[in-house]
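Right, subunit A next:
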Amino acid sequence: MVLRAFFQVSLLLLAPPLLVGIVNRVKALFAGRRGPPLLQAYYDLAKLLRKGAVFSRTTTWVFRAGPAIGLAAVFLSGLLLPLGGERALVSFRGDFLLLAYLLALGRFFTALAALDTGSSFEGMGAAREVSFASIAEPALFLCFVVLARATGTLSLSGMLGAGLGAAWRESAPALLLAGIALFVVALAENARIPVDDPNTHLELTMIHEVMVLDHSGPDLALILYGASMKLFLFGAVVVRLALGGLPPASASLAGAAFLAGLGLFAAVVGVTESVMARLRLTRVPQMLVGASVLSTFALVLLLR
Partner candidate 1 sequence: MTSWIDMTFVLVVVVNLFLLASSRLGAVIRAVALQGALLSALALLLASPAHAVGHVLLVAGGALVIKAFFIPWLMFRAIREAAIRREVEPIVGFVPSLLLGGAGIALAFAFSRGLPLPAPEMHTFLVPTALSTVWTGLLLVVSRKKAVTQALGFLVLENGVFIFGLLLTDFMPVMVEAGVLLDLLAAVFVMGIVIFHINREFASLDTDALASLKD
Partner candidate 2 sequence: MAVTLVILVPLALAAAALAWPDARSRPWLLLAGAGAHAAGMVALWLRPEPPLAEGYLFLDAAGKVVLSTTSALFLATAVYAQGYLRRRPEKDNRVFVSGLLGLLAAMTVVGLAQHLGILWVAIELTTLATAPLIYFNRNARSLEAAWKYLLVSSLGIALALLGTFFIALSGAGPGGPRSLLVGALVEAGPGLSKPWVRAAFVFLLVGYGTKMGLAPLHSWKPDAYGEAPGILGALLAGGVTNVAFLSLARVFQVTRAAGEAAFACDALIGLGLLSMALAAVFMAGQRDFKRMLAYSSVEHMGILAIGLGLGGGAVAGAFYHVLNNGLAKGVLFLTAGNIHRAYGSKRVDEVRGASRRLPLSGPLFFAGFLAVTGTPPFSPFWSEFVILNGALGKGRYAVGGLFILFLAVVFVGMGATVLKVVQGDDRGAPERPGFADSWLTAGPPLALLASVLALGLWLPAPLAALFRSAAALMGGS
């Protein structure tokens, strides 16, 4: 029990930057370059932690608190997730609501920190990010509802736990649709192409980047780390949903499959980012509404 907790927390703490490394490597390979080393994100975090921070005179405690609260929120959500089919460290009925709202809390404080700078530019980014998130959240909830209906439980550990095998046998199309919708939501929440380009340096095209533009040093490290952990979170849900249909195996085999699946998820995100172009801002709501309708359809399939 303690060992399991130790493994889960250390995975949650240590694995996320590796995912970001895989995504960047895949993108570089697609572009014909060799790309940065897989562990580059760790080096970047270490470098940033050693640096000093610069704070604008117009900012207040909110600006300093934003990154920390964001990371804390994401970490707490991570504790709610069942990693690799095991039970989560914290699990109770309705914990998926807590998950969604913790993520929202993190986003809220990031946006607040951006507004705290007093610059209209950050405000623009915050406005865009928050409006996309408001459309992505129903999609996320609908996916969870589909999962809840399919497995008959209301806790994340139940939804993504052992009951998933039976759910896949009974209603595979619905779960497949929910999975696709969840992937789309993951792309939106993590500010990946086609919603947002994390590598852009053109200021008018930034959405997420512009909110974190003013942070430096350790604060920036916290933000990058938090973002990678969020990607890890969504990846864990999608991978667990996908792998749930496979027959049950020993714990170590399942764990290894989960890790491999996470790597594959990162690679798929990288491929998606390389293959697609960014959508026009007015098309992003359409994509997210499409994801919502897909999960609604999955729900209808389950309810008939």
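The rule is simple: a contact is a pair of C-beta atoms (placed from the backbone, for glycine too) under 8 Å apart; a residue touches a chain by one contact, two chains touch by 3 or more; residues count from 1.
Selection rule, in plain terms: all candidates are chains of the complex that A comes from, given by their letters.
Please read these numbers as outputs of a predicted model, since none were measured by experiment.
Here subunit A appears alone, and the candidate among 1 or 2 that touches it in the complex is 1.
Residue ranges on subunit A touching candidate 1, taken from their complex, read 172-173, 176-177, 285-287, 289-290, 292-294, 296-297, 300-301, 303-304.
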